[in-house]
Every structure is written in C-alpha cells, then in structure tokens.
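Only a single protein chain was left out; the remaining protein chains are all shown in position.
Up next, chain A:
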C-alpha cells in the first residue's frame, strides 16, 4: 500500500484545498468513484502535533491497451500479417483504400476478441457494431479507422493481477482492475519521417491489422500496479494465443491516463501518456508523470488535459505536439458491415454451418488454463512458493522448462526450482537471453541434477559442469564430469588421507576447534574441497574430520 501513497514534500510551498479544487472543474473529470487502494491517511488528518498537516496524494491510473491480434490475415482483408516484412509488401487493395473496396470481417479476429473477453470475465455482446472514426493522417489511407465505438464486442470485465510487495518483495498481494470494454479495430500504417529530406514515407503493411483495444478503468494507483496489470494481461493474451503481445514489436501498446488528487476529493485533471512500448518504461513513465503532476500542483501550478509522450532516453514525459488541437472524429456507423452477431449454444440456429457462426459457449469450453490457475496448480503440484510460481510464468517458456526438468529428474521439484530460478535464470538474465535461447536444454539440466541427486557429483561440481554446459559444445553432463574428473571421491581411504593432510597442515585451526570453536571446522571442510576441486562429499568430509579431531 505504501507505494500508492505519495506524500507531499515538506519543502513545498503551502498548497490549499482551494488551489486544487479549482482544477477539478476541468472538462475531463473521470468517474467520481475512488480508486482501489485508498490512502489510509485523511487529508488534514490528525497528524502528529507540530507537524504541518500533510495530506497524501493519491494517483489514479487507467490504461488503454492496444493488442495486435495474432492472426494470419488482417481484420478486414486477406493480406498476410507479418512483422518486419519489406515495406508495403503486405497490402491488399482494401488496405490501400482503393475506391470500391469493401471490408470483410476476419472470423479469426472475432474469435480472438471473444476469447480475450471471456478470459477477462467480460460479458460478450451478442450484437456489436462497427463505426468509422475520421481523421486525416498519412498512414490512415481511408481517412477513417473502422472501430467499435458504440457497441463493442465485450464489456464489463475484470483482471486480477498480483504484485510482490514488502521489503524483500516476497509478499504477494492480488488486486483487481475493472475492464470497461474490449473493441475490435484496425491498426494504422506506419509513417517514417525523413527530416533531412523533409519527406514522409508510408508503410502500409500494418494498415488494417486487427487490434483489440482493452480499456481498463482507472483502478490503479502506481506505475508498479499498472505494469503488473499489463504483464498479467500480456500473459493471458499469450496463453490464449489471441495476441503474441510482444511489446518490443508493437503488438502491445499502452496508453496511460494519469491524474492525482487528495483522497476524498474529486479526481484531478488527467493527462494521457502515449505509446509506451515496454513494461519497464510503463512503470517509469507513469511514476514520473505522477511525480510531475504532484510537483506541478504543489508549486501552485495546474495540470492540463494533454497528451504526453514518454522519452525513455531522458526518462521523462514530454507534451506531444498536438496535431490539430481537439479533434472531432465525426463517428458514423460503418455502412459496409452488418452488425456482428455472435451466438451461444442456446441461440445457435439449427442446421448452421459452423463456418458462418461464432459460438461463445464453444469458445468458452475450449479456453486454456489462465495464468492464475496455472500458478495455483504449480504451487499445489510441486510444493513451490507462490512467488516462485510468478517467476515461472513471467518468463516466457520458463514454466515449460521447469516442468520438463522435473519430469526428467528424480530431484524434488522444490530443489529443482532453486537451480532454475537462482542459477539458470540468473545466468540467462546476465547474458540477456530468453529461455528459448538457453544454451542448456531441459534434458541436460535434468541429467546434471540427476548426477547430483544420485551422489555422483557434489553441488559445487555441478556448478562447474554447468559452467561447461553454457559453452554449448554439445557435451553431455556425464561426459563433462568424466573428462574433468568431477565425480565424488568414493574411495574412503583416499578421502581420509586428504583430510589427514589438511588436519596436519592446519594445526592452528585444529587448536581453535578443540578450544570449542566448531565454526572453524567449515574452513577445514572448505580446504578439503579445494584440494579435491569440489569432488568430496561434504557430509562425508565433515564426518571424517570430526572423527579425526575428536581423537
């Protein structure tokens, strides 16, 4: 909770309620409902005597997220959808808005939107409508975008997301954001501005690609929450396959509406922070914007209703040059598309060709396990900690990797998770690799853990083997163990000799132990390990040394 309460700087000039209230008459006031996490402190509350009354600021964050639908073809045309194809190579006559062309709705896109709506607990509108939204822009060939302004395909849903809080980030709390609606709409093309030649180049490959716009109510109050909600949405979309949701490829684009106010008072004027294309920047952009607004208000300024862009190099939001001031989009029903009618098992007309209908119940029955369910299952099935289940799902492919390793090893999953999260993930992060790019396959890791589990090698030897495996030379863990002679020394006599030598060479430490400082024993164990390059069974070594020293 603490993160959501942003205290006034004590150094700030006095700012009275009236100063702030004046801002609330702005035209863009959002719903009067308070945001989820309400600050505990009341304004002008009973703060400790002597301290100037310090009312907390609360931030209100709402998101509009455009997710590109994962589909072979575009929303209304047969053009292929493909990232980074040669410019203007995926453009149908319709996409280029040639006169006389008409839209034909792509069934796959509708199914993806229904699927997403169901996964986000929305009610699915059995009848939804398409509208034209007009504005002139070079990468919008028709001069309008086909969207769902009046009656979108899905409404009134919710998304639960969790974030780790507390000093050690080991306390998982779950929050919910309401989903206002999900609408189907066309993507625009891309404009590439060549300032030196003062030219704009247009690539229409993206023009007409299907988007789902997910509108989240302003139920969040920090960048961290927004980022967690977006991350959860991303996971859900990827699980459903309705969007690949790769932010770096622009498949998931987030606009954030941010305002600040004092609890119990009307909401502040909001700004819109546009085009944030990574979860990390999302949190930073929102937090920056919250702080900026607070600072602005505390300095006696005002927040104006504007669109701002996040400059990730500078780490701040800057006002966007508004093209034409306030736009009137002159919405109009799209006359070339009949209403989108969906059916369910009850309303399914008899003798219908399944190609011609989209059945909501049919899609519902085939929904895969959502991330939240998967996490619970992971905790139950493998006995791992809830926060570990988050990490497993947050990294693309990591859960599958973990489960593959568990399947192929005798090691307890609770131990396996440590190897995966601490050792492997650490390595991947350090080298900026994805799970799919890992040089160590789940099979090799399982082999290695089996060697460890069977007592063939020690855990420090296992780490050495892993170091070799990262090089990805194709050697199996066992080959590496044999080549490097990393097996545990099984020969008791050999071990006894080594221990004897260590004891003899370190009489000072021996005296210490005998004086009653057992901790020094660890040093001796370490020395034995160093001598054997980690090949000694630490339990056995300890036993031998203790026996020696007690003699």
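Here is the rule we go by: contacts are C-beta pairs under 8 Å (C-beta built on N, C-alpha and C of every residue); 3 or more make two chains touch, one makes a residue touch a chain; residues count from 1.
As a working rule, contacts and distances are computed from a predicted model.
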item	value
Hidden subunit of the complex - UniProt protein name among "Calcitonin receptor", "methylglyoxal synthase", "Trafficking protein particle complex subunit 2-like protein" or "Glutamyl-tRNA(Gln) amidotransferase subunit A, mitochondrial"	"Glutamyl-tRNA(Gln) amidotransferase subunit A, mitochondrial"
Touch criterion as defined above, residue of A:328, A:491 or A:508 at the omitted chain	A:328
Among A:101, A:278, A:404 or A:441, residue touching the chain not depicted	A:101
Touching the absent chain when the full complex is considered, from A:163, A:177, A:202 or A:461	A:202
Chain not shown, touching residues in chain A	93, 96-105, 132, 134, 136, 138, 141-144, 200, 202, 328, 330-332, 335-338, 356
